[in-house]
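Yeah, one chain of the complex is gone here, protein chain that is, but the others are all in their spots.
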Amino acid sequence: MGDTLVRRLLRWLVYLLASLLGVGAFLYPFFAREAGAEAVGAAASPVFLTVLGGLSLVALLLETQGEATADAKRIALLGVLIGLNAALSFLETALPGPGGFSPVFFLIILGGYVFGHRSGFLLGSLTLFVSALITGGVGPWLPYRMLVAGWIGMTAPFVGLLVRRLRAQARPAEIVILAAFGGLWGLAFGALMNLWFWPFATGAADQHWQVGLGLRETAQRYLAFYVTTSLVWDLARAVGTAAMLVVFGRPTLRTLWRFQRRFEFQVIATVDGAVTGDDAASVAEVHA
Amino acid sequence: MHPLAWFAWVVVASLSALLTRNPLYLVLLFGIALLALEAVSAAPRAGQLAGTERRGRATPVSPVRFALFAIPAGAVFNAALSHFGETVLFRMPQGWPLLGGPITVEALVFGAVNGLVLSTLFAAFAVLNVAVPVRDLIGYLPRAFYPVAVVAAIAVTFVPSTQQQVRQVREAQAVRGHRMRGLRDWLPLFMPVLIGGLERALQLAEAMTARGFAGRRANDAGSAPAGSSTAQVGTIGGLGCVLVGSVLRLMPRWSAWSTPLLVGGVALVGWAIWRTGRGVHHTRYRQHVWALRDSIVVVGAVVALVSWVLWPASRAYAPYPRVAWPGFDVRVGFGLMALILPAVIPAPQEEAHADDRV
Partner (left out) sequence: MPMIAFEHVSFAYPGAVSPVLRDIDWTLAEGELAVVAGPSGAGKSTLLRCINGLVPHFSGGTFGGRVVVDGLNPLTARPEAMCWHVGFVFQDPEAQFVMDRVEDEVAFALENAAIPRHEMRARIEEVLALLSLERLRDRDLATLSGGEKQRVAIAAALALRPRVLVLDEPTSQLDPQSAQDVLDTLAQLNRDAGLTIVLAEHRLERVLPFAHQLVHISGQTTQGSTSLVAGPPREVLSQIELAPPVVVLGRALQWSPLPITVAEARRFGPSSTKRAAPAAVRETGQETHGLLCSDSAREGAMAAEETTVRAEGLQVAYNGRRVLDDVALDLHRGEVTVMVGRNGAGKSTLLKALVGLVPLQRGQVWVGGREASHMTVAEICRQVAYLAQDPNALLFADTVMEELLITLRNHRILATDAPINPDALLDALGLRGKADAYPRDLSVGERQRVALAAITVTAPSTIMLDEPTRGLDYDAKAHLLELIHGWRNAGHAVLLVTHDVELAAAAADRIVVLDGGTIVAEGRPAEVMPMWPEFAPQIARLFPGTGWLTAEDALAGLQP
């Protein structure tokens, strides 16, 4: 009843290609050498990038949603966690915290950590989807946000590998590693999202992205752009997520693991349904 | 109005905003979007009682406020950081990193136009957000994404009860002496909500199972429906083509190959989606009826798009090296005006029940 090797291979191939595509879409500005009228060419790029990014998101969703249909418990679990997380994101506006701090990444990371790659991706991307739906914030930047948030959830199980290698389960080191993970992604999220806005600030200008530049110059310019515009925001997000993981991580993990048992699906090993006459005993073992 | 008509409208409107840097066109588009937003906000929403519209949803930012922020911000940023252009306002000391150099009008204008593009995009999507209820936004996801749609539906339903739960928990904890002093004090608020949610999920799963919502695992027939590996292969092929095509685009020798590869790749992925959708067996209860109004709006959107294609000359605009008044093609202007149709065509009386049960 498990996955065959071929299936898993195919699935990881999809992950790989889609992620390459997504990363490529984000980093495209660093590589592009475009002929043609600068302003128009540059203007066409956001469209191109949105298509690439959207494609990557669609492929990953298509692949990971298989996890959700596994059984009603998984769907309900994901639905509830996503709803919870999206409701938390309201706090983002209600809290007088520094701008950029978003409480949603905390659950995305821990959910992915406990429930696996696919659930993590769904948790991340759909939290941002539902959050956008209910705040009326659906916009052209949504596919990108969904993609990056999905990656966060998807890569969280890798932290588990590290933790097991270091034999740090249920020890403080586990939380430290998770917090570092959260902090790094907090920064990376902002950096990647900025890449979406960056091509807009284009033109025959010194500071900003100019098509036809080499990799090094473009990187330098982007760094300058990033530092001046959103570093503070992203630091707030990184520090905030890390802090949440440190303070709430352990109790939340314990709870999620406690419930994980109950959400595992059951398999009926043997069923003998054909009962005749007085022989009314049919026994079935159902395993967790 | 049918949600798909709105989707078409928004796609054309945002595409138009992305394709041009001509501030005159952008202002026109922005104005059209605002008018559409007004018209849609005023209309009663189908199937909802007054007063329940915003339950569980936050009020979105108005596009005008967004523009008031984005346009000046863009202008200032660009002017401060880029120093090209001939009309100099004043000079910053040369030695300063990033900021040093002449502050020019051209840079201001350019930055403002960037802000204007973002504002127009924002306005167009604001119309979508208000015009199409959340349920329909979820419901019109392609068939292949049915699991995503169910999960999203559950999540959206669960948001208001989470908010209520938070209130109850806050009161309950206050009664045992809990005070909000620091970050750590959020834990007693968060944990009962989380645990309650997980317990609710179990109950919900049971209720769904009792109503026949079976998982695939339950079928013991393998963990994927038949045909999905075909779709997987299609996805892989499609992604591969797009990847190669994007890379080729960067290399002048082979860039001719890039477009067909890109288009082919997208088509392959589209096919994979269709194929997955075929494996999904469910029907939809709520269906919108396609009305004359919807056709008119779509035709208008097509007209706007066509006018971009036919007369592309005035699309581009750059204030550099010297700021000048942008060109304006009246024909394109008229084409764009076709996007105002949704705001202008009056909704028929039965509009409020457009999601009909015919």
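Letters A and B name the chains as they come in the text, with residue numbers starting at 1 for each one.
The working rule: a contact is a pair of C-beta atoms (placed from the backbone, for glycine too) under 8 Å apart; a residue touches a chain by one contact, two chains touch by 3 or more.
Computed from a prediction, not measured in an experiment: that's the story for all the values here.
When the omitted chain is restored, the residue from B:A42, B:A210 or B:L292 that touches it is B:A210.
Of the listed residues B:P160, B:G240 or B:G264, the one in contact with the hidden chain in the full complex is B:P160. Residue-wise, the contact with the chain that is not shown comes from B:M191, picked out of B:V76, B:V105, B:M191 or B:V302. Although one chain is not shown, part of chain B still touches it, namely residues 47-49, 52, 55, 135, 150, 153-154, 156-157, 160-161, 165, 168-169, 171-179, 188, 191-192, 195-196, 199-200, 203-214, 218, 281-287, 357.
Going forward, only the chains that are shown with their structure count from here on.
Taken together, the chain B residues at the contact with chain A in this complex read 14-15, 18-21, 56-60, 74, 77-78, 81-84, 98, 101, 107, 110-111, 114, 117-118, 121-122, 125-126, 128-130, 134, 137-138, 144-145, 147-148, 150-159, 162-163, 166, 183-184, 186-187, 190-191, 193-195, 197-198, 200-202, 204-206, 208-209, 213-218, 220, 222-224, 228-229, 231-233, 235-236, 238-240, 242-243, 246, 250, 252, 265-266, 269, 272-273, 276, 315-318, 320-321. Put simply, chain A touches chain B in their complex at residues 1-3, 6-7, 10-11, 13-14, 17-18, 20-21, 24, 28, 31-33, 35, 37-40, 43-44, 46-47, 51-52, 55-56, 58-59, 61-63, 65-66, 68-84, 86-87, 90, 93, 122, 126, 129-130, 133-140, 197, 200-201, 203-208, 224-225, 228-229, 243-244, 247-248, 251-252, 255-256, 259, 262-263, 265, 267.
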